[in-house]
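First comes the structure, then the notes that go with it.
Excluded from the complex is one protein chain; the other protein chains are retained at their positions.
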Amino acid sequence: MRFLVKKLVSFIATIFIVSLLIFFIFNILPGSPAQAILGVDADEQQVKLLEEELGLNEPLHLRYIHWIIGIAQGDLGVSYKYGQPVAEVLKDRIPISFSLAVIALILTVVIGIPLGILIAKTDGKWSSIILSMITQLGISTPSFWLGFILIMVFAVKFGLFPTYGFIPWSENLGEALKSVFLPSLAIAVGNIAIVIRYLKNSILDQTKEDYVRTAIVKGLGANEIMYNHVLRNALLPVLTVLGLITADTLGGSIIIENVFALPGLGSLLVTSIESRDFPLIQSLILIISLIIILANFTVDLLYKVIDPRIRV
Amino acid sequence: MLEPIIEVKNLTKTYKAAQKKFRQKTSYIHAVKNINFQVLPGESFGIVGESGSGKSTIAHLIMGINKVTEGEIIFRGRNIAQLSRGGEREICRNLQIVFQDPYSSLNPKKSIEWTLTEPLIIHSIGTKASRKEKVIEVLEEVGLGESYLKKKPHELSGGQRQRIAIASALILEPEVIVIDEGVSALDVSIQASILNLLNELKEKHKLTYIFISHDLNVVQYFCDKIAVVYLGDLIELFQTEEFHQEEHAEYTKKLFNAIPDVSFTSRTS
Amino acid sequence: MAKLMLEVNNLNVSIKVKQKVYPALEDITFKVNENQVVGVVGESGSGKSLTAQSILGILPANTEVTGSIKLENDELINKSSKAWQKLRSNEVSLIFQEPMTALNPLMKVGKQISEVLRKHTNYSNNECYRKTIDILKEVGLKRPESIYHSYTHELSGGMRQRIVIAIALVNNPKLIIADEPTTALDVTIQAQIIDLLKDIMKKRNGAMLFISHDWGVISQVCDYVLVMYAGKIVEQGPMENLISNPQHPYTKGLLKAIPDFKKRGEALYSIPLRVPALTERRKGNWPYIEITEENKQVVADIFPEILQRETKE
Partner (left out) sequence: MQRKSITLYIGAVLVSILFLMMIVSFFWTPYGPNEMNTKIALQAPSWTYPFGTDNFGRDIFSRILEGSKTAFLVGITSIMIALTFGFIIGGIAGYFGGIVDEVLMRIIDSILAIPGILFAIMLVSVFNTGMQNTILALGIMGIPTFARVIRSGFMQVKEFDFVKSSKVKGAGSFRIIFKHILPNIFSQIIVASTLFFSGAILAESGLSYLGLGVQPPDPSWGRMLSEAQAYMTNAPWYIGITGIFIVLLVLGFNMLGDGLRDLKEKRN
């Protein structure tokens, strides 16, 4: 119970700090958003008018409070560019980014964990050296460039997947999956490599622990030791990494959506920066951050499930 | 009657305990409570106890490494309990400590010469040349020579490192040295040589030792007085010589009876 | 005549470091009988633990072994890993030094014990549970049912060491190796564990190899003792004789170095040689000390063997 309360407090504190940070970066740094929207040629009168319209003439702390209360009520402000509520603009785009991220995460876990175990088992042999070079390569490849390569090979050359665009899930399940598969894979490859490396190192570290020697002396076989003893212990640090990877996946999707011309949150973010649509940018960044904080919170709770030592 | 060189009065150290339940009142854990003792000049004063007894806490409090919660530590007639070490150069010089782990008590990146010169630089003692002379002198005193000046800690064995740690405590010519499990990590033969060294140095420099240990054999051999601590309390204090004549507290008896004796007779009894 | 359990003959272990081979154990020969506790004592680097690892077949990969280790006439050297799995905990088991780390923190204590039975016997779940509870009782744990469902972090150091002992005993091995089983414990807990081990050995007529650097503990537990230095047995003999009348100067030196009440006021003896590191050793050159004119006398005082070596040459 205490654990939950503590984590909940820290969860809320993190949200508070992040929201404050985002707000202040957008609001106390020099330059008036109204000026930015209207361009340098606009006269003072126009700027003043727009500022009033946008509520920019209120004191800073009130604006923050209004913003936060608004968000809590689902009111994310009004987009300068689209002239409609931000929530409205986001509605159609969230499912796209969400599908992308979820499929990328699934790929990461489903491919990364078995491969990590496999490589740990073959440690020291040449095959494992080569595999570890490949994971290095995976980590070092920019996901958007990998996206291009995937398009060139699988979409253009073999025509297995569409080159760009999103087909809604409601229209055709198979086609929808096809349309997000390549971008998800492009994001996942680097993360798969990270999971493999972490899990491998974590398994090898655990193998040196005394309790593994105990298990050997008990007369257990290599597989029993791996699956009954080592793996659970080795997965603990990987869990933390999965939290970080969730953040990375969402970050990666911002760029990848532009490569595959997917109308998700990421491509919206880039166009709103170009048009200096501050309410939209501010809310978008907050929403993405909130998802990640929530993911980290979930990881914390999972820890509690897996590790009996956590009672704090 | 000799004046005590160190007198500890009602020494107490508490830590804030982690709250067990939400909205519970903050409770405090006593690391040590109401400890009283006097150490006479030239004495080897032993403090023994099992893990968690607070024996090391006492050492750290005397050295000013941890802050005293309550009570007094009187050194040469002055209460030093609340003094910060940085400000009180004289006390720094006069009270030194040797730690248990010879592997972590020397900075791995620095040469022996650097480590031994550092205290002299901090206290602005001597010139460059005279410092080097002093360092060599101390090295020889602990049974090592000039050839060790340029070595790094990883080139030395556990026993040699412990000698360097003693040298670095010695170089400021202190009156009191606290030895916090200083021989516990060593093999018996090396332990013997370090104990001999400590006794020689004591004789030569008129040192006073506060000797913290869990090893009862070592304490019985080395110390003039023994203080037994258990769960933060000082259970008993006695002269080592009189150990076999006196009546002792229950815990003391239990503790000392638990020592496995190296004579065959005790086994059959 | 007591039954012979373990017979080690001319055991040599060498360790390969950076393509070079160094001797870690040389010519180890000793026996352990049924109902006997054999102690192994020595400084760090003497090869005590390596001896234990050889008997359990858990030496690191960069080692080479020659000689013979027979457990009830069954040769252990060069056994396959499948055969080793059958042997461990059935025939020979190990009590570790560090109770804090020797147990899996994420598995319930009961499961860690019953796992051994599940692997090596055909007991039903129920029988495994009952046997586990029995062994928990035998190692002196009260409320075994609630201990069964505990995790290690919920237990004290002494309790954990009892669990480690229970794991070693649960399958009735013929030989138990105890590797510094009390070193990490406080002195009062140590006394309890020593009593427990003595009790169990008496009850079970088992054989035990007991490794320790602490002469006090060794003298409490063992019937027979091996003294090791730099990978070789310097002296061995029945406990009584060895302590009251040690033959080898090195053994004498070690015993003289132990501080106690009676030696107050006099300087302790300290052996003026240190155990050479593995990479300083050359095969056939034991005790691996470079002999010069100056140190010859000192070395010969402790290791008279070197004089014989010279006359042989």
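The chains carry the letters A, B and C, assigned in the order they are written, with residues numbered from 1 in each.
The rule we apply is simple: contacts are C-beta pairs under 8 Å (C-beta built on N, C-alpha and C of every residue); 3 or more make two chains touch, one makes a residue touch a chain.
None of these values were measured; they are calculated from a predicted model.
Although one chain is omitted from the display, it touches the following shown chains in the full assembly: A, B. The chain omitted from view is touched by exactly one of B:4, B:119, B:159 or B:232, namely B:119.
Interface note for the absent chain: among B:49, B:64, B:158 or B:260, the touching residue is B:64. Looking at A:114, A:142 or A:221, the residue that reaches the missing chain in the full complex is A:142. The chain not displayed touches subunit B at residues 63-65, 85-86, 89, 92-93, 95-97, 99-101, 104-110, 115, 118-119, 122-123, 165, 168, 172. Touching residues on subunit A toward the chain that is not drawn are 13-14, 17-18, 21-22, 25-26, 29, 31, 124, 129, 132, 136-137, 139-142, 144-145, 148-149, 151-152, 156, 247-248, 250-252, 254-255, 258-259, 269-270, 273-274, 276, 281, 285, 288-289, 292-293, 296.
Please note the rule applied: only the chains that are shown with their structure count from here on.
The distance from the centre of subunit A to the centre of subunit C, each centre being the mean of the chain's C-alpha atoms, comes to 52 Å. For this pair, subunit B with subunit C, the centres built from the Cα atoms lie 32 Å apart. Contact residues on subunit A toward subunit C in their complex (touch as defined above): 209-211, 213-221, 224, 228-229, 232-233, 306-309.
Looking at the complex, you find that subunit C touches subunit A at residues 56, 58, 84-90, 93-94, 96, 98, 101-107, 112, 115-116, 119-120, 151, 153, 164, 167-168.
By the touch criterion given at the top, residues 50-51, 157, 159, 187-193, 195-196, 199, 214, 216-218, 220-222, 240-241, 243-244, 254-255, 257-264, 266-267 of subunit B touch subunit C in their complex.
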